[in-house]
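Below you'll find the structure I mean.
Apart from one protein chain that is not included, each protein chain of the complex appears where it belongs.
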Amino acid sequence: MSPSLSSELFSDSISTLTTTTESLDNGASDDTLHEECGVFGIWGADTAAAVVALGLHALQHRGQEAAGITSWDGKNFHSRRAVGHVAGNFDRDDAIRSLPGSCAIGHVRYATTGASTLCNVQPLYAELVSGGFAIAHNGNISNAETLRHQLVRHGSIFQSTSDTETIIHLVATSSYRSLLDRFIDALKQVEGAYSLVCLTPEGMIACRDPLGIRPLVLGKVGETFVVASETVALDIIGGTYIRQVEPGELIIISEKGLQSIHPFKKQKPRPCIFEHVYFSRPDSLIGSTSVYSVRKSIGIELARENPVDADMVIPVPDSGTPAAIGYAQQSSLPFELGIIRSHYVGRTFIQPGDQVRHLGVKLKHNANRALIKGKKLVLVDDSIVRGTTSVKIIRMLRDAGAKEIHLRIASPPTRHSCFYGVDTPERAKLLAAKMTVEQMAEYIGADSLAFISMDGLYRAVGEEGRNDAQPQYCDACFTGAYPTPLTDLGELGASEQLVRLSEQVAIA
Amino acid sequence: MSPSLSSELFSDSISTLTTTTESLDNGASDDTLHEECGVFGIWGADTAAAVVALGLHALQHRGQEAAGITSWDGKNFHSRRAVGHVAGNFDRDDAIRSLPGSCAIGHVRYATTGASTLCNVQPLYAELVSGGFAIAHNGNISNAETLRHQLVRHGSIFQSTSDTETIIHLVATSSYRSLLDRFIDALKQVEGAYSLVCLTPEGMIACRDPLGIRPLVLGKVGETFVVASETVALDIIGGTYIRQVEPGELIIISEKGLQSIHPFKKQKPRPCIFEHVYFSRPDSLIGSTSVYSVRKSIGIELARENPVDADMVIPVPDSGTPAAIGYAQQSSLPFELGIIRSHYVGRTFIQPGDQVRHLGVKLKHNANRALIKGKKLVLVDDSIVRGTTSVKIIRMLRDAGAKEIHLRIASPPTRHSCFYGVDTPERAKLLAAKMTVEQMAEYIGADSLAFISMDGLYRAVGEEGRNDAQPQYCDACFTGAYPTPLTDLGELGASEQLVRLSEQVAIA
Amino acid sequence: MSPSLSSELFSDSISTLTTTTESLDNGASDDTLHEECGVFGIWGADTAAAVVALGLHALQHRGQEAAGITSWDGKNFHSRRAVGHVAGNFDRDDAIRSLPGSCAIGHVRYATTGASTLCNVQPLYAELVSGGFAIAHNGNISNAETLRHQLVRHGSIFQSTSDTETIIHLVATSSYRSLLDRFIDALKQVEGAYSLVCLTPEGMIACRDPLGIRPLVLGKVGETFVVASETVALDIIGGTYIRQVEPGELIIISEKGLQSIHPFKKQKPRPCIFEHVYFSRPDSLIGSTSVYSVRKSIGIELARENPVDADMVIPVPDSGTPAAIGYAQQSSLPFELGIIRSHYVGRTFIQPGDQVRHLGVKLKHNANRALIKGKKLVLVDDSIVRGTTSVKIIRMLRDAGAKEIHLRIASPPTRHSCFYGVDTPERAKLLAAKMTVEQMAEYIGADSLAFISMDGLYRAVGEEGRNDAQPQYCDACFTGAYPTPLTDLGELGASEQLVRLSEQVAIA
Partner (left out) sequence: MSPSLSSELFSDSISTLTTTTESLDNGASDDTLHEECGVFGIWGADTAAAVVALGLHALQHRGQEAAGITSWDGKNFHSRRAVGHVAGNFDRDDAIRSLPGSCAIGHVRYATTGASTLCNVQPLYAELVSGGFAIAHNGNISNAETLRHQLVRHGSIFQSTSDTETIIHLVATSSYRSLLDRFIDALKQVEGAYSLVCLTPEGMIACRDPLGIRPLVLGKVGETFVVASETVALDIIGGTYIRQVEPGELIIISEKGLQSIHPFKKQKPRPCIFEHVYFSRPDSLIGSTSVYSVRKSIGIELARENPVDADMVIPVPDSGTPAAIGYAQQSSLPFELGIIRSHYVGRTFIQPGDQVRHLGVKLKHNANRALIKGKKLVLVDDSIVRGTTSVKIIRMLRDAGAKEIHLRIASPPTRHSCFYGVDTPERAKLLAAKMTVEQMAEYIGADSLAFISMDGLYRAVGEEGRNDAQPQYCDACFTGAYPTPLTDLGELGASEQLVRLSEQVAIA
């Protein structure tokens, strides 16, 4: 009997399906964009799974719904996946002991609710003819459906609804011989965004799509190589940051050390600009730039472009805080905490009965009434998606006595859906896709509303402005300029592309 | 987007992994043979899943470790699988409501412990190009490993370690067009024992391997067809028994009614004779014969072949009871309850400390001391596997004052492992493979020991005796005469076959 | 700070509130009488809690809803109580390790469902001025409500709705000095039935009410004293049976050995006769009489008093089995298994839809159709409570083709509620309180129905007959002759007593 078929080879402990308080946020926070994933991998460390757990904890903001770790002990793979946070599921001794070995990869995921989704929780794992193969993916394959149809027609059986599984089946059915050739063969068939970390008996593979849409960094802890979605995951384990994995680069880390190849045709990179605005943690570096400093620069640009005569600058905590500090410093207005954020956010509480109904229920935010009463406020937030949160927050501030509220947004209007791994509502629900800025201001109830300009945003990230001929970033959520085909969308994609073209003209 | 890819198409609620008291039996009961599965299916009934739950409950003795139900509501498949009993997991309203639809199949399973085995709990499910396909299997594919290697080499990815999954991949990768042709193509490649119930959008398929090793019956409840492993599953739902599914028969039940085909080359059937001795419930019918009456007949034959001068006949409850009643009636000795069985069997309790250590801990059985003290007993049990239980029971009866203990066994000596879906220890652990009957009597501590003869057993099931040239049943556990090749065993299989041949001679 | 107030002194681990499959029986079994408790205690053994767990497991039939153990390690008390069976809650290493010490008592309980009842699960515990005091109680205090009112009026705060807590408060508020004097003072105020085991730092106290209504036995394992509700709890731990605790006897077991006192005025004992008929396990001894032999004798008496011309005798398993064996031996009719009992009883399953509705759902029992078809049956059961089970079983046997069904009951008609620790329905729901035997036979659907006579029952337990002037047993459920006042019933009690008197006349 081949070892690859033995049930001991792969133990997958599906931990109890705990529902988590914080991850199922209350209504208000549905009105944000959600990064869909964070990945982490380490090859050759004692208690590798414990290191991965720490790394994932630092990446928790990239995916709060589920987490998983797969380890390789030189003989067998071990996997543990759970709905819920890393803390609570992977901080316990028994969890780490169930993941023996010196090599491990992990994944945090933003996903829809429900126990049944556990089959979608990554890392995914398969027994290939070459042996075990585990994969963790940040991004989204935009031709996954099309590929899936082809694969099913040829007899592949899918275990999940995840686009990531497509990659595994492409590897399994590739006509190449070596695992690496099969893997590259598979990637050449997929389009979209992917930062991948894979664990195989021969080594750990890390790679980033040719455009480098999603981030991936390389670091070291002692002599051991680590890959992670963001540098904060290196900080938490006391590691050092080496460099980004380059767009289109494929790194193999094994006992022989680190090998880097570039299997794809070279393209001009288009990393996601929204990582700067919202997704990444402020204490992360993207390339060699501090996210915190970019956000402060956005606030400075905003203050230059859209100054206001006001009493104070207040952020929508916590994502608006760095830009608000920048705005306050540039405008010489005092920075104050006008909204207090609860640390104990829960699901939507049951609404009490008639007497207290219709009274704004503020589970997450409360106005600092004594501070803002009778005052003119500059309110700084990171973005407007559906607009529902902005409506509630401005109503709350008005109820607390604010005299004027001038809303300043640290990103351009979000007018298009993301198909690269960010959970955005369909276009029809994006407020900026339906209204002018003036209409939005009225809808939201702000005395004035302004967004940073596209060039202002590019200046904040260190460019002179947007190069419309060849944009330096993926900014499709603002511009509709998708840098890859969107095959699965088909007809819809085509019309979407039309809209995009017409709007690109408008932007130009 | 194709509906077959939507996450709504297939909801699989993995219920909380409850450990169950009863299913994890105490040490003594490890010394029994375990049927590995029971199956049940219904096509076209209100609340089909509730009917299946009842049917599985009646089949619980065939598999106590896990249970699962998959339903089809005309549009989507729904599945719920749980470690533990049917009662407790499938008797609740929420469980049944999570399985909507008028067609459903189910499975109970004896299996090894551990949460990770949930991926092995049936029904298994796959999205094929023809649509959803769910399968429940009683039996064992004896060339599953060999087939699995071939399939993996061609890119199939297995989700479980179950031999049943092999069938699914053979269907998925078959070069035939229609699902039925693919299914038959798959079955023609497998060898071993299988009673299968499959659920597809076009109908429910039930079939039995060409030798009919494992049972499968056809019944009706109202106008609705039902298939089940045993007739007791028809009784519990108020159904009526029509007939057995014939060996090699494949039945398709759909809106068009019932269609029967015989796709395999006709062979002489070899149903498992141990179903009569132990596996089936005494209130089931096999063919048109009552299992209870066969077991009583075994007791009668035993009394004729091996009479004893004794005060009373007592069974090892509950499986030895019908044979003990037969023995008592034939021998005109009183039938008495000399051993009381607890209804509350649990895991192995923690052993108390020094003072009470080494004192026999009898969780499952207790001697009826006042009855048996100073008495000569005929003790009737169904079989001897490792012999450990017999040792304990006889010691317990001696401690309680029994004067003589004459053990009579309602089956011939169990000398060979089963490869057709019954969990037997390896040969080296079977007491009868290592010892003569006299040695066994001494080892066990009985004053005398006798097994029913092979011909006596065949007489009890209504034959004139065993036809050694062409045995009417699979009796490989007694004779080593395996009716199919045992491909996966390879060399081991070859030597096993040698042993078998030499022993067949001995039997003859 | 006094140690008696420290939180370490008493650790009470309330285990997770697991719902248990078996304990929540299906509808049919609601139609039985439930013993409310079993108790067990040991003083001075290694791993005392493990011994108690085994003892409680053997007493599980006396209370299936909840179990608890309290241990004393010479310094602190430890308690663990759980809804559910002993197995599953107290067979694990962590459970036993949470109960350190060489002295422990335990309790199994029949009780209503619901998490909130955990406060009623025994042993109950209190910190008295004399130190910790744990108590386990089998029986029922018939003036508990009246005493409770008085205690609350004087400032006692009750933690539970249990009548047992009344005893603790009486001890706590007694004006005597020593704990023993306080305890006796408390018992002199209560009326009703009680077999008690108490754990205190100075010793274990076991006592039985002056009439000895509920059983309690004394045994030894090695040199260590044990008390238990039944002798089977001694068997399971390899102990030896010494004698019953006498009615009105109070035993103190401590380092000084065993001390016996008789603090109450001597009365003629009135032990519960139903322990012989149903509650106790057949392998227990009551006094020196085997319960199994009494039940067989009841069957013999029944056959003498009410012979039938029939083909076979079949029991309602398992409680009717010994009497059926006796009936068969006396009548020379064959004993057969006409009804097969499932080992996997669950809650009421969800009823399937229209097509299979109204079809008898037989979760617990199934007719052995092939055996009974066309046959004349003597059916033996232990008792008739509401009659609902009898109706269903007879309908099931008729549906299976039985020609005649003659029901024989191993106890006299149950006409009165028990107020001594047995869960009986109110009188109005007792079938025998509403109908004559002929009416019952018709209601139930039996061809004939007969109960053992009162004198027949007394003969079976070894008496010459019932001494109506001074009954040897408590048989109030049959006669209404309650041996103690029923203070809490008040007016109702009075009228009940009138009924009792008139009926006693009728019996005489």
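Labels A, B and C are assigned to the chains in the order they are written; within every chain, residues are numbered from 1.
Operating definition for what follows: a residue touches a chain if its C-beta (ideal position, glycine included) is under 8 Å from a C-beta of that chain, and two chains touch if they have at least 3 such contacts.
The model shown is predicted, which means the values in this text are computed figures rather than measured ones.
**Student:** Which visible chains touch the chain that is not shown?
**Tutor:** Those shown chains that the absent chain touches are A, C.
**Student:** Among C:129, C:428 or C:469, which one is in touch with the chain left out?
**Tutor:** Among C:129, C:428 or C:469, only C:129 touches the chain that is not shown.
**Student:** Of the listed residues A:39, A:58 or A:141, which contacts the missing chain in the full complex?
**Tutor:** In the full complex, the listed residue that touches the missing chain is A:58.
**Student:** Footprint of the hidden chain on chain A, which residues?
**Tutor:** 18-22, 45-48, 50-51, 53-54, 57-58, 60-61, 64, 85-88, 90-93, 95-96, 221-224, 232, 235-239, 281-283, 285, 290, 292-293, 318, 321-322, 325, 329, 334-337, 340, 342-356, 359-363, 366-371
**Student:** Name, in rising order, the residues on chain C that touch the hidden chain in the full complex.
**Tutor:** Its contact residues with the unshown chain are 1-2, 4-7, 11-14, 16-17, 115-119, 126-129, 145, 148-149, 152-159, 161, 168-169, 172-174, 488.
The definition used in the following text is that only the chains that are shown with their structure count from here on.
**Student:** Going by C-alpha centroids, which chain is farthest from chain B? Tell me that one.
**Tutor:** In terms of C-alpha centroids, the chain at the greatest distance from chain B is A.
**Student:** How far is the middle of chain B from the middle of chain C, if each middle is the mean of its Cα atoms, in Å?
**Tutor:** 37
**Student:** On chain B, where are the residues touching two or more other chains?
**Tutor:** As it turns out, chain B has no residue touching two or more other chains.
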